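Once you've had a glance at the structure underneath, I'll fire off some questions.
Only one protein chain is missing from this complex, and each of the others stays in its spot.
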Amino acid sequence: MTNSTETQNLLTIRGLRIEGKSGDHWNEIVHGVDLDLKRGEVLGLIGESGAGKSTIGLAAMGFTRDGCRISSGTIDFDGIDLVNATQKVRRGLRGHRIAYVAQSAAASFNPAHKLIDQYCESPIVHGVMSRDQAEKDAVDLYRRLHLPNPEDIGFRYPHQVSGGQLQRAMTAMAMASKPDLIIFDEPTTALDVTTQIEVLSAIRDVVREFHTAAIYITHDLAVVAQMADRVKVLLKGEEVEESDTRSMLNDPKEDYTKSLWAVRSFHAEPKADVSQACTPVVSIKNVTAAYGKVPVLHDVSFNIHKGRTVAVVGESGSGKSTTARVITGLLPASKGEICFNGKVMPGSYKQRSKDQLRQAQMIYQMADTALNPKQTIGEIIGRPVQFYLGLRGKDRLERVRALLDEIELEPDLYINRLPSELSGGQKQRIGIARALAAEPEFIICDEVTSALDQLVAEGILKLLSKVQKDFGLAYMFITHDLATVRAIADEVVVMQQGKVVEAGPKDIMFTPPHHAYTDLLLSSIPEMDPDWLDKLLKQREEAGQ
Amino acid sequence: MKLLKTAPVSAWFGMIVILVYVVLMLFAPILAPYGETEIVAYEFEPWSETYLLGTDNLGRDMLSRLIYAARNTMGVALITTILAFAVGGFMGLLAATLGGWVDQIFSRAIDVLMAIPSLIFALLLLTIFGTSLGNLIVVIALLDATRVYRLTRAVAMNIVVMDYVEAARLRGEGLMWQIRKEILPNIMAPLVAEFGLRFCFVFLMISALSFLGLGIQPPTADWGSMVRDNASLITFGDITPLLPAGAIALLTVAVNFVVDWMLHQSSGLKE
Partner (left out) sequence: MHPLARMVLQRLGLGLVTLFVVSIIIFSAVELLPGDITQQILGQAATPETVAAFRKELGLDRPPVERYFDWLGGVMTGDFGKSLANQREISDLISGRFGNTLFLAGYAAVIAIPLSVMLGLLAALYRNSFFDRFINMATLSSISFPEFFVAYILIVFLAVRAQMFPAISSLNDDMTLLDMFYRAFLPALTLTLVVTAHMMRMTRAAIINLLASPYIEMARLKGMSQARVIVKHALPNALAPIINVIALNLAYLVTGVVLVEVVFVYPGLGQLLVDSVANRDITVVQASCLIFAGVYILLNLLADILSIATNPRLMHRK
């Protein structure tokens, strides 16, 4: 055994280069990254998709996925050279001294075995402890992680346990052999915000108590602010900068890091209040809807006025997307009605006239699936121009070019490209142009920025508020991101389990007192303040007593 | 065409073989030394300079008949496959795009038809309608259309759920526009691969039926029936009857190699 002290590195990575195979040749995806981690320290790895976070995290276990290889560099774990160690040595470390928590616990637990059996596997196989001891430990860990029925929950199968609980059970499994290091690979990304809080605080407490070192991988700045002692920012396989969490948040050095932080500063200009008396563009009146026999919306009502943005917030299953489907006519309401400019619309899109369809357009979350990959940009934007406005040939081309100008893409450069030749943000702009091409009065924006990297998302928000001003559009903005709501909304509608919990102008909605659920939801959304989680937990504890 | 350069040996082999077969099919009358049904000598002449591969059970030149059979067997298989794709593909696209009861009715009906093994079903139908060439093509095309339907529906379903199809619907586009512009271009790759595989199945099925004496009827030259007609030679250890069987095998192997490579191309990047 090594005589480790607090100052000695547990993990040292130098000049790590990793290649991935695409087709017949190898492309470098990690370009010489250094990493130091001391015992008991939590390092946040943060970056956009494609930054190489997970690849580096796995490499810290001496593991590469199929089709990847370490081409050069050293990985030293407590004096063991992981790059050159035999398979047997590496296997002996994994699950014993280095453990892993995956993003999707539901997929990463074996469906054929009970949780407790999967928990006990590592400690028994690695000869750390007996089955009895492991089971006792498991119950203790389950309790520390605030799992319900810690005595019994281990005897369930993975599909019998909820997502948030599974994620905690997976953390427990990682702790089973009392490892020195745990790699957390986006453990809360798939969870709802209110569940995320519980998992975050559980993970943090356990890691602190056992003095376990951890690498915490995420793309969410606010989350990493709560979890990490130090933060390393990655971009396309290279390190941008690294420093302790507080100074990183208060004083980022590199432009790229600053740009990540800057996103939160955008705010649309406040608008003059409209008189509630004038006819709203869209009016949802007492809508109830169901998928088959499963009711999903109950008595939902709200209005959207010309030139204003209504943000609809809620967790998955709250009915916010279903509301959009009812408005567009994809899911006809079983009770209640949808009015455009005061006129009742037919329930199904099939019965609506071309002009009625034109008035309401939609922008989708995933620009990848929203644009036909086999059509050029010119065709995608040109179709609604021709279909609704009857423009052809030269007129149509002129209109498409004007729209491309409107979304700030050079027409000559883009009009003949396919969607696959555009970046994510550019695709989303095309989605906006396609909606604008119909010259609508109302646009539904369904999580339009949540799949985008933050800087790009800001550009989209700015564009959306510019075209709103230019054309006097009404927006329904579906989102779960509070920062986005703050940035762009005029009014907020909070939904939970198919009902509108609370609705009103943004200023009022962000000022307490709230409805209990609004409060829970708003307070659960992580903030950039590293003390946010502590404050919140304390607040909730006090409120609970 | 950068793709072609990276093609493995097997795919190259397949493409060359297919090319040779197509040439045989197009230029059969020029390439064949004798006529298709011309009786040129005694029965079962051995291989010689005048009759390179000998003669068959009626004294017709084996090589010439092999070459003409390329045209007949492949031609029939091709027409049948195209018909199967026209019917099955269109129904599959309709079911996927319309959904609801159209999909239910089509799918349940196809389920029942597919519950009967296709060779057996073909035998039943050919017994009833007789073994004319037209019947053969229609019966096999319809049986294979069920398989084409399944695949087309499945791949089209993956496209129908895409937001751009929803966007087209909400725009008010008609059914045919959705199928033609939004769905079909995005499922061409798997459909082309399936066309290759289906062609093999149809080709083997026709050969099997001909071998059983229920497919392409004499005196038309056809590989399956040529095996049957000359099978008695095999008991003497003569491999001549294996040549038409080998011709069938070689073509299906070639098509399979090419399709395997194509499928690998379209899905391989993920692996």
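When the chains are written out, they are named A and B in that same order, and each has its own residue count from 1.
FYI, a residue touches a chain if its C-beta (ideal position, glycine included) is under 8 Å from a C-beta of that chain, and two chains touch if they have at least 3 such contacts.
Note that this is a predicted model, so its numbers are computed, not measured.
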Option from A:Thr12, A:Thr74 or A:Ser104 whose C-beta touches the chain left out: A:Ser104
Absent-chain contact - pick from A:Tyr157, A:Phe210 or A:Phe510: A:Tyr157
Missing-chain contacts mapped onto chain B: 10, 111-113, 115-121, 123-129, 200, 204, 207-208, 211-214, 224, 227, 231, 234-237, 239, 241-242, 245-246, 248-249, 252-253, 255-257, 260
Contact set of chain A toward the excluded chain (per top definition): 58, 61, 63, 65, 90-96, 99-100, 102, 104, 107-113, 121-122, 125-126, 157, 159-160
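To be clear about the criterion, only the chains that are shown with their structure count from here on.
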Euclidean distance of C-alpha centroids - chain A vs chain B, Å: 48
Footprint of chain B on chain A - complex, ascending: 22-24, 66-67, 328-330, 349, 352, 354, 357, 362, 364, 366, 369-375, 383-384, 387-388, 434, 438
Residues of chain B that touch chain A when the two form their complex: 6, 162-164, 166-167, 169-173, 181-182, 185-186, 268-269, 271
